[in-house]
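Since the structure comes first, as structure tokens, the remarks are kept for the end.
One chain of protein is taken out of this complex; the other chains stay put.
Going in written order, the chains are labelled A, B and C, and every chain counts its residues from 1.
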Amino acid sequence: MTETMTMAGAINAGLRLALENDPKTLLMGEDIGRLGGVFRVTDGLQKDFGEQRVIDTPLAESSILGAAIGMAMRGYRPVAEVQFDGFVYVAFDQIVSQLAKMHARSSGLVKMPVTVRLPYGGGIGAVEHHSESPEAYFAHTAGLRVVTPSNPVDAFHLVQQAIACDDPVIFLEPKRRYWDKADVDMSAEPPLPMSSARVVRQGADVTLVTYGPMVRTCVEAASAAALDGCEIEVVDLRSLAPLDIDTVAQSVSSTGRCVVAHEASVFLGLAAEIAANVAEVCFYDLEAPVLRVGGFHTPYPPSRLEQHFLPDLDRVLDAVDRAMAY
Amino acid sequence: MTETMTMAGAINAGLRLALENDPKTLLMGEDIGRLGGVFRVTDGLQKDFGEQRVIDTPLAESSILGAAIGMAMRGYRPVAEVQFDGFVYVAFDQIVSQLAKMHARSSGLVKMPVTVRLPYGGGIGAVEHHSESPEAYFAHTAGLRVVTPSNPVDAFHLVQQAIACDDPVIFLEPKRRYWDKADVDMSAEPPLPMSSARVVRQGADVTLVTYGPMVRTCVEAASAAALDGCEIEVVDLRSLAPLDIDTVAQSVSSTGRCVVAHEASVFLGLAAEIAANVAEVCFYDLEAPVLRVGGFHTPYPPSRLEQHFLPDLDRVLDAVDRAMAY
Amino acid sequence: MAIPSHAPDDRFVQLLTPEGERIDNSDFPLEITDDELRSLYRDLVLVRRVDAEATALQRQGELGLWAQLLGQEAAQVGAGRALVAGDMAFPTYREHGVAWCRGVDPLALLGLFRGTTNGGWDPEAHGFALYTIVIGDQCPQAVGYAMGIQNDEADNAAMVFFGDGASSQGDVNESFIWASVFNAPVVFFCQNNQWAISEPLERQTRIPLFQRAWGFGFPGIRVDGNDVLACLAVSRHMLQRAREGAGPALIEAFTYRMGAHTTSDDPTRYRLDSDVEAWRLRDPLERVRSFLHKQQLVDDAFFDELDAEAEQLAERLREGTRALPNPSVDDMFVHAYAEPHSLVERQRREYADYLAGFSGGAES
Partner (left out) sequence: MAIPSHAPDDRFVQLLTPEGERIDNSDFPLEITDDELRSLYRDLVLVRRVDAEATALQRQGELGLWAQLLGQEAAQVGAGRALVAGDMAFPTYREHGVAWCRGVDPLALLGLFRGTTNGGWDPEAHGFALYTIVIGDQCPQAVGYAMGIQNDEADNAAMVFFGDGASSQGDVNESFIWASVFNAPVVFFCQNNQWAISEPLERQTRIPLFQRAWGFGFPGIRVDGNDVLACLAVSRHMLQRAREGAGPALIEAFTYRMGAHTTSDDPTRYRLDSDVEAWRLRDPLERVRSFLHKQQLVDDAFFDELDAEAEQLAERLREGTRALPNPSVDDMFVHAYAEPHSLVERQRREYADYLAGFSGGAES
């Protein structure tokens, strides 16, 4: 049946189904139980599934990940929440040295079906360390998968696909889109495999590649550009590692132009990989270099400046214009 | 006066000068004192400068960095050694959340002249976690500088430039080149600014961009290619953040072709940024896409397989051939 | 002072009862003048007023967030007043009372929560480091700073603040090890306000927190965190022994977070009003007020003047907050690095050109 849900609600619904469908699934994190999470994403789950399956943990992210790894060894499917992007670095070693490598080093004997839920990105006027975009760190780390929904429907399905996956998945939740609403058919099959990208708007002039919180911005930019007669094709990556480069390349080979947009610093951000990759596979099709628009190479600024750090509709269109000018 | 030195010896000499020239400089790390470091890079320094300036610390990298930050606040210039690449992730939070941001968040009031010495890279037949190439994590992090020498002369000067710099510098030491020798004139001025790249071999046909441990491999590849009449220009980046893209672009605009090689996984590795950047600034000069050769998107394999993971002369030349084939 | 690892129980140090009765404690004698007593009360009142005003400003939309210290005034003023020139305090994000004692203008704190800055004051000038939001990160930094004090052979100490929840972080426990191994002049001041957002103390430990020190070989002691005299006396004692080379100590200030975790928190979801009520009877201000009264150290004029002063302060904060200048876009680029950085400079130029393309209005 279909319900109108926020992205936060859709993730909650997805988690609930995962808990119902597999007794080995459990959630762990800070304030996820009685409080239901600082964003209420786990609201009501501890009440319904108990303290052994929805675990309020001590304030120690490294051990949240370490314990999740141990539970996975024991046959569980832990979903570990790290409360905010800026606090995942404390757990970086367990993620990069242990979680990501366990399957390879055990020659496949030890599976790591661990999902790491991480609210990320800026735009909510938060204090320091609450607006980080760490996706490139994880995407560069072999052994991990990285996915991020841009809307409630994808959020509902992707979180379940991530939990069902036998590999560790970093599930990035665009916190400034938590309250975006959409109709979610909870009985429907997932519309796409977990690692596939989606063309969310078609256009013949230029391909605009983005993900997570920037998808809405880019679709709005496309609408605005359409008024000036520029047809932008918008690709929502959904999966950052691996990348569905075929879908991107197919679009670029028809438009001949490509702009990539994200909140993270451009330098070595996802856009770098996409630009390098597209430039190679679409070398003869490109009429302009792949242009990147994103954060600057500065620490995330105080929130009164974030509208400058975050690419908005105008900066995206500026990049599109520059691409069209070639 | 000029001496023939290994890279390890050159870094030791550079550290010694830094300790002599500034009483605020101090070294901290595991086994750097009495043992002189597992690679003997700090050999003899504790004996000559005492336990208060060359500090054997508890086995806790996060606190090595945290304490270094506190000492920097107190006006010191700490040089923190992390024993191996694979153990720096434990300290990732202090580096990314604190060290990198302190200057910005204090509006420049608090300087962080901290140097983090980190042996990195593979090729020494080591056990797990001793052959990592984490440079992209740090290069993507705004607030940090990342440099890496490829030879004893640069090592001698770069380590001193890093310590003298008022910004935090991740100083990556290519451990498989520790025993490479060269003549070092210890009275000479630094040949280049810390953040400048160097053309180490000239060539008209293709630009080969690399750094650290791969420079020697690439120069050897260039020599081999020369026999077949292919003139490769080799650029040693030296600084990974910021990148001296002008030097790279100048070369590429004359050769029209570019290959980037490093040990790290290619996906979102430094080569991605260089390819994206070069493709943009040299769009009309490129006769072939920028090609990347490096590690695979797999955890670093057991050492018996590392010769496959690490790009060697043949794989570099294969990429060069493919670039020439366009 | 011997390591109290054989303490039979976990009674805390109290010098002033909730009813305002003075208790003597031979371990922690406190010589204090009447003026000091009055000024301590003044600090408590003004700090609470800053907190109340900031909370109100957040409600009015002038601040994005505020972390209330309500209920923790005594712990913070007691500790803050024990620090001397040259000492360095390392706060979390809730140490507004310590900031006050270190001479940091409350407006600087408000700027932080308004989003006009991520810093706001000169740590060295005030002996008060920047706020730290990543739980526990400040602890190893404080130890490193203390090791610097040691190297400098200075007669000072560092004091680092953290909460009951923070006690679970690896960095906090590592800092105990370093402080102990290097015998660093650092005092760990843990405000156990019973909550880490929605998680009660039992999620972090099953024994009293001050006993954590027993595992690391230095003194741990619990004080009545709502008793400013006890907090002052014990902090002075531990700081002095640290300055004298006797090494680190852990002080657990047993108190209660009377307000929400922050203005975006809703404590009714996880705790009972009755608990809060019970703690209201141990209010840190009331006991001092009644003590001053009983001792006849104050008259009505004193309270009237103090109220007036608080009112003026509140007024200044209200106006000052609204008048806080927004940071300039350039700051973002200029302060990213201490030395020239080619990439940041290019981005700065390009973005300036981009903004110039608009009617000046786009530039905030």
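Here is the rule we use: a contact is a pair of C-beta atoms (placed from the backbone, for glycine too) under 8 Å apart; a residue touches a chain by one contact, two chains touch by 3 or more.
The structure displayed is predicted, hence computed values, not measured ones.
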item: Chains still shown that are in contact with the chain withheld from the display; value: A, B, C
item: Which of A:Val41, A:Ile69 or A:Val147 contacts the chain that the document leaves out; value: A:Ile69
item: Of C:Arg81, C:His96 or C:Arg212, the residue in touch with the unshown chain; value: C:Arg212
item: Residue of A:Gln83, A:Ser97, A:Thr115 or A:Ser251 in touch with the missing chain, whole complex considered; value: A:Ser97
item: For subunit A, the residues touching the chain missing from this view; value: 26, 52, 57-58, 60, 62-63, 65-71, 73-76, 78, 93-94, 97-98, 101-112, 142-143, 145, 165-167, 195, 241-245
item: Residues of subunit B (touch criterion as defined above) contacting the omitted chain; value: 30-31, 33-36, 38, 56-60, 62-63, 86-87, 89-90, 125-130, 267, 296-299, 301-309, 314-315, 318
item: Positions on subunit C where the hidden chain makes contact; value: 5-6, 167-171, 173-174, 177, 180-181, 183, 202-207, 211-217
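We adopt the following convention: only the chains that are shown with their structure count from here on.
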item: Chain at maximum distance from subunit C, centres defined as averaged CA atoms; value: B
item: Chain whose averaged C-alpha position falls nearest the assembly-wide average; value: A
item: Separation of subunit A from subunit C, taking each centre as the mean of its C-alpha atoms, in whole Å; value: 36
item: Computed distance of Cα centres, subunit B from subunit A, in Å; value: 31
item: Subunit B residues counted as touching two or more neighbouring chains; value: 93, 97, 101, 104-105, 142-143, 241-242
item: In subunit C, residues with contacts to at least two other chains; value: 117-118, 134, 170-171, 331-332, 336, 341, 343-344
